[in-house]
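Encoded as structure tokens, here's the structure I'll be asking about.
The block that comes next holds chain A.
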Amino acid sequence: MEFLSLNILIFAPLIVAGIILSPLFPNDEIIVRRFAKGFSGILFIYSILFMIFFKPYNTGYQFKETIKLFSNTNWIEPLGISLSFGLDGISVMLVVLTTFLVMLALIASKKSITTKHKLYYSLILVLTTAILGIVTSRDLFLFFLFWELELIPMYFLISIWGTGKKEYSAMKFVLYTFFGSLFMLGGILLLNYFHFLNTGIYTFSIEALTYSRHYDIPFIVKALIFLGFFIAFAVKLPIVPLHTWLPNAHVDAPTPVSMLLAGILLKMGGYGLIRFNTQMFPEMIKIFAPMLIVLGVINIIYAAFIALAQKDLKLLIAYSSISHMGFVLLGLGALNTIGITGAMFQMLAHALISAGLFLIVGVIYLRTKTRIFSHLGGLGQVMPKAFYFTMLLALASLGLPLLVGFAAEVMIFYGAFTSNSLDGFILSNQFMTALAAISIIITAAYLLWMLQKIFMGNMFEKWQKAYDLTPQEAIALTFLSIPIVLFGLYPEGVTSLFLPFVDNLVSNLAL
Partner candidate 1 sequence: MELGLVHYLILVAILFCIGILGLIISRNIVKILISIEILLNAVNINFAAFANFGDLDEAKGQVFAIFIMAIAAAEIALGLAILIACYNNRHSIDIEDYTSLKS
Partner candidate 2 sequence: MDFLLDIKTAMLPEAIITFTILVCTVLCFMLKQEKQKIIYLISLLGLIISLTSINLLAANKIFTGFYNSFTSDFFSILMRFLILSGTLLVIIMTKDYSSKFKNRQGEFYLLMLIAALGALLLSGANDLIMIFVALEALSLSSYALSGFLKKDKSSNEAALKYLIFGGASSAIMLYGFSFLYGITGHTNLTEIFTYLANNNTDTMLNFTFFLIIAGFLFKVAAFPFQSWAPDVYEGAPVPVTAFLSTVSKVAGFAILIKFIGLAFNNVEIITVTLGLIALLSITIGNFMALNQMNIKRLMAYSSISQAGFVLIGFALLSYSGISGAIFYLISYLVASLGAWLAIIIFNTQTNKSLISDLNGIAYRNPYFATCFAFCLLSLAGIPVTVGFMAKFYLFHAIVQEGPAYLWLLILALLNTILSLFYYLKIIKAMFVCKQENESFKLNFDAGILNTSLVALTLVVVLLGVLVTPFIEIARDSALSIKLPVKQVGLSR
């Protein structure tokens, strides 16, 4: 398996971005787009190979790689920072998801991106590198670096190709995320310092720091570090008081970027919560589990209610995103295998579904130039394909059995209900889960309302000429639908990838 190199996977997009940007590359929209699409397809297939050769039952990282610099030293030897990458149970799924959604976003870019193609496609590829780096890095510093790196392409993507108050939204997104990540930086540095105090070694290696938790860190500092990480991921996930960037960013971003934002970037928050807050601080997460669950339930119900009141299609989907990400928190707070597995699965489910829904929003916006419900209606008659795809996605999103959303929700509900992570807290797990279950009603209400408002009922005369899905859009949606149905029918196809990891995680929690 020598041909499987994470370095290639991560840095190839960056290099290709450079190639596209270079003046030698032809400045022809079609060539640029096809080149980028082709590359992303290859990247996706390459990443699939990683998944195929991945051995779920080996604990720890696989495909480990460390780039050495001159004279065979680590990257930043004095600080113990190394350029090391690896895949384990939770990252392998996200890697494939990333390359998959990037490919689809590029496929969906044809109509929605009309200017500055070279810059656009190269920025998407830079973003890909950053996300792949976040997911695969085995070094905290590297993780942080990629975490910050992702901001810049995102800023440009929203502010250049967006609509509406795009500059405001992009700035808000960047500042919010930056704000969160600073707390994480503080946490990283403190962690490093205490590891040094205990061992005399400077290191940022995630493995070393994860398994050194028995070292003597004062409780309050540990709590601070935990919260620092938590805030960073809470902004990204997003968790309710820190969520207000998301509606703005989603509404103003161009369609493919919305897809990536909802599909991958939000998942980075969930990834971080599992990788760091749970894996690295098992004893803290037990203490903070009530916080996770309470925030999760607030997220679910609060955002669902807001979604109910929205008059803008994209805002509705954005708030439904927030609501669905609350499930990740709820599952995580359960601190049992099924709950965390559910949380992971929910990340996958939400990625596929929300990417699809945002694509649909883009499709409709392209035709009608509006996203306000009161201006839409009856489009199902002229756009039957879009209607059926939307129906599938909406049904998946509201947790229809045998589609991907259901498996996730059911695991989370069962996990949260049967967990005892809130023992000693004023509210019981059972009560909180029952509260969260109310959301299945509200979710159904707003999604079906959306479906009714857009596609059903009387049609406005002016939309008579709206055309159905173009081949590109249809292909992207089909690609999204396949896993939605497939993993809905057979969730173990995915869960088996990370189940051993989660088992290991939970058994560590019990220690």
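Basically, contacts are C-beta pairs under 8 Å (C-beta built on N, C-alpha and C of every residue); 3 or more make two chains touch, one makes a residue touch a chain; residues count from 1.
Per the selection procedure, all candidates are chains of the complex that A comes from, given by their letters.
Please read these numbers as outputs of a predicted model, since none were measured by experiment.
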Candidate from 1 or 2 that touches chain A, complex-wide: 2
Residues on chain A engaged by candidate 2 in the complex (per definition of touch): 69, 73, 75-79, 116, 141, 145-146, 148-149, 151-152, 155-156, 159-160, 166-167, 170-171, 174-175, 178-179, 182-183, 185-186, 189-190, 192-193, 196, 200, 202, 221
